[in-house]
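If you scroll down you'll find the structure; I have some questions about it.
Apart from one protein chain that is not included, each protein chain of the complex appears where it belongs.
We just call them A and B in the order they show up, numbering each chain from 1.
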Amino acid sequence: MVTKKNSTIRHFGLLGFAAIMIFPFIFMVSTALKPQAQIFDIPPSLIPSDATFQNFQDLLRIDGFGIYFFNSFFVATITTLGTLAISSSMAYAFARLKFPAKGFLYTLVLAGMMVPPVMLIIPQFLMSKYLGLLNTHLALILVYICMTIPMQTFLLRGFFEDIPRELEEAAVLDGASKVRIFRVVMLPLVKPGLAVVTIFTFLYSWDEFPWANVAVNEESLRTLPIALAFFQSQHLTQWGMVFAGAIFAVVPVVLLFSFFQKYFIAGIASSGLKG
Amino acid sequence: MKKNAIACFAVLAFASLALTACSTPNEEVAPTAADVSDEAVEPVTISYWHTMSDAESAQLDSVIAEFETLYPAITVEPTRYAYDDFKTAITTGLAGDIAPDTARMDIAWVPEFADLGALSRVETLVPGFDEISSDVFPGPLSTTYWEDGYYGLPQNTNTQVLMWNKSQFESAGIMSAPVTFDEFAANACQLSKGTDQYGFALGGTYFWAPAPLFYAAGGEVTDPSMTTAKGYVNGSGSVQAFTILKDLYDEGCISPNLLGGGIGTADGHGTGLYSMIIDGPWMVDIYKGSYPDFETNFAPIPAGAGGTSSVVGGENVVAFASSQKSDAVGKWMAYLLSEDAQVSMAQVGMIPTRASLVGDTRLPGYFEVFMEQLETAKARVPHPNWGDMDGAISNAFQRILNGDQLVQISLDQAAQEIDALLK
Partner (left out) sequence: MQVLFFLLPGFLVLATFLILPMGYSLYISFFDWNIVDPDISKFVGFGNYTEILSDTIFQKAALNTAIYALVTVPGQIALGLALAIALNGALRGKGLYRTLFYLPVVTPWVVVALLFEYIFVGQGGLANYILVDLLRIASEPIRWLADPVLAFVPIHLLGIWKGVGWVGVIALAGLQVIPRDLYESAALDGVSNWQKFRFITLPLFRPTLVFLTVVLSIGAMNAYVSNQLITNGGDPQDQTHFILTYMYEKTFSGLEFGPGAAISYLLAMVVFMVSVVQLRLLRRESALGW
């Protein structure tokens, strides 16, 4: 039972914690509004005296910034859909189906989580070249799906295992095929998990840099993290621009997250155990 | 719901494939009417990778346009990379057998890549090589030579000079920039006020930072034939340079930022925190952009036992051995070294490598001090293991500053480490 007093304490605690969490961001926004000359002022000012939108303007005037943004969005969306489809199927198979070498295959999937992605860049590059995928968005999409499948499968398998077997058995008695059970019974019950997969996969793809740097060098196909890297030249880091760009980069994912939060609650409400 | 998702995914996948197939760059450019007319020349596209800034890339585009007017059958496709990730991109390209045709790379990387067999010799590849090599500055040219021949051309060069804050100097009663080491050391301390202002700052302990003073003190890293560092990197000139820096550091006349995590030289000088720094010609455009009210002043590096000197930097244009388009590549490289292209890129701060252009009125005014300095500037060791040697000297410098070892002993250790790398 949450009493009024309990609730107030919780709020204080959460607010305090939240302040620490987001303080760096407030600082980031404030820096984005400063001209370079003020960036290293002591004491660091939270509200800049010469607040200017110059950094944002310069950013938008950069050739192709909008294109980078769109490319990132496109690649991230397709990747997320792909990973959702594949990882949920695989997770279900590992959680509920019987087949030979199941343990071995699962270990193989998990191995994917343990491998340092950086180690794979060169062979992935060779493979993409062999398949004629270099300099295409498909190279990014396929590799991103590949790199996210292990963890998302691992995550979803846990969710599938939590579902009581009675539900499935009831459906089997009704004569449903495995595919139908999966689609109609199991998937809706792991909606919170699917929402999590969506957010994490999108985020991974949205922020990924090392692979995007080498797989695609055609200007019109490049992604957002590459654009941000250009603000760090050999000689000077344009902090204001970096953080202004970061704000642009953060907004879509925050929106995505806010949207999917409600899904958690909706998912619980439609839990099949009610009746 | 899932079937829908799969269907959507499939459609999108096909759509994206279609889109990307349409945007995949073609190897060959379709022949235009102009091509077909005179000679039956195959149209060809060559790639050129670089790390130029926004302004420099824009100027590059006009240079390319000029080149393509001269050679209508050749199209040059530039690709820009961020500096920090460039080596990775080149390396991956090489591993994947999709290296570019040409690239503009740091002079320090040329021996490394040449040693790997990744680069082509240029003596017969580039038309007019003899004329070019006799006209470019000897320092920069030496950075393209490895083992048996030349593996690139110096596209642009630079060096570092002293940058000093005139108004701070005048407030302290000093009317001009220091000319000798002694004056330099004295000025640095006169202009230091606790942590509010430092007379001098270095960008870090990597060799490039102290190198100008190192060479001006008469220091050398190795003997001319690169067989040993003993007696060179731990020789008297080197010891003198590092001793001065150590003394200034201990007295608080040099900013502690060089050990990491502090305010960089560009920002520090621009905000008046550092009265003197040593830096290159790119600072002019950087300051115009980020610190428009700041007045830049340049002066030659103060003279030590070796007179005034500095370190040679810059980039070389190279041709990759895997390229099949030697004819076009040779012409492109030759054009980049032509007077027209060199003067054009000079407009955005890239110093030409042709000695015949010294004093040319088409060059920006501030180039003069740099080009004069280039006459006495020295190149770093052009060896594939230079990266590790740099590390050895940098670590020695840090041990000296931290007081872990005396100057001579620290440099002796560096000499030992470098000898091992020279084998």
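Methods note: a contact is a pair of C-beta atoms (placed from the backbone, for glycine too) under 8 Å apart; a residue touches a chain by one contact, two chains touch by 3 or more.
Everything quoted here is computed from the prediction, not taken from an experiment.
Only one residue from A:37, A:59, A:76 or A:142 touches the chain missing from this view: A:142. Residue in contact with the omitted chain (choice from A:51, A:67 or A:113): A:113.
Between the chain not shown and the residues B:195, B:236 or B:356, the one that touches is B:195. For chain B, the residues touching the absent chain in the complete assembly are 87-88, 91, 94-95, 112, 116-118, 195, 255-257, 259-263, 273, 321-322, 387-388, 391, 395, 398-399.
Interface residues of chain A facing the missing partner chain: 2, 7, 10-11, 13-14, 17-18, 21-22, 24-25, 27-28, 31, 40-44, 85-87, 89-90, 92-93, 97, 99, 105, 108-120, 122-124, 126-127, 131, 142-143, 145-147, 149-151, 153-155, 158-159, 161-162, 177-179, 182, 190, 192-193, 195-196, 199, 203, 206-207, 209, 225, 228-229, 237, 239, 242-243, 246, 249-250, 253-254, 257-258, 261-262, 264, 267-268, 271, 273-274.
Heads up, the rule we're going with is that only the chains that are shown with their structure count from here on.
Spacing of chain A relative to chain B, judged by their CA centroids, is 37 angstrom. Touching chain A in their complex are the following residues of chain B: 1-3, 5-6, 8-9, 12-13, 16-17, 19-21, 23-25, 49, 51, 53-54, 79-85, 88-89, 92-93, 95-98, 263-264, 266-268, 270-271, 273, 279-280, 282-283, 286, 290-291, 293. Only residues 35-37, 39-41, 62, 74, 78, 81-82, 84-85, 88, 121-122, 125-126, 128-129, 134-138, 141, 182-183, 187-188, 210, 213-214, 217-221, 226, 229-230, 232-238 of chain A touch chain B when the two sit together in their complex.
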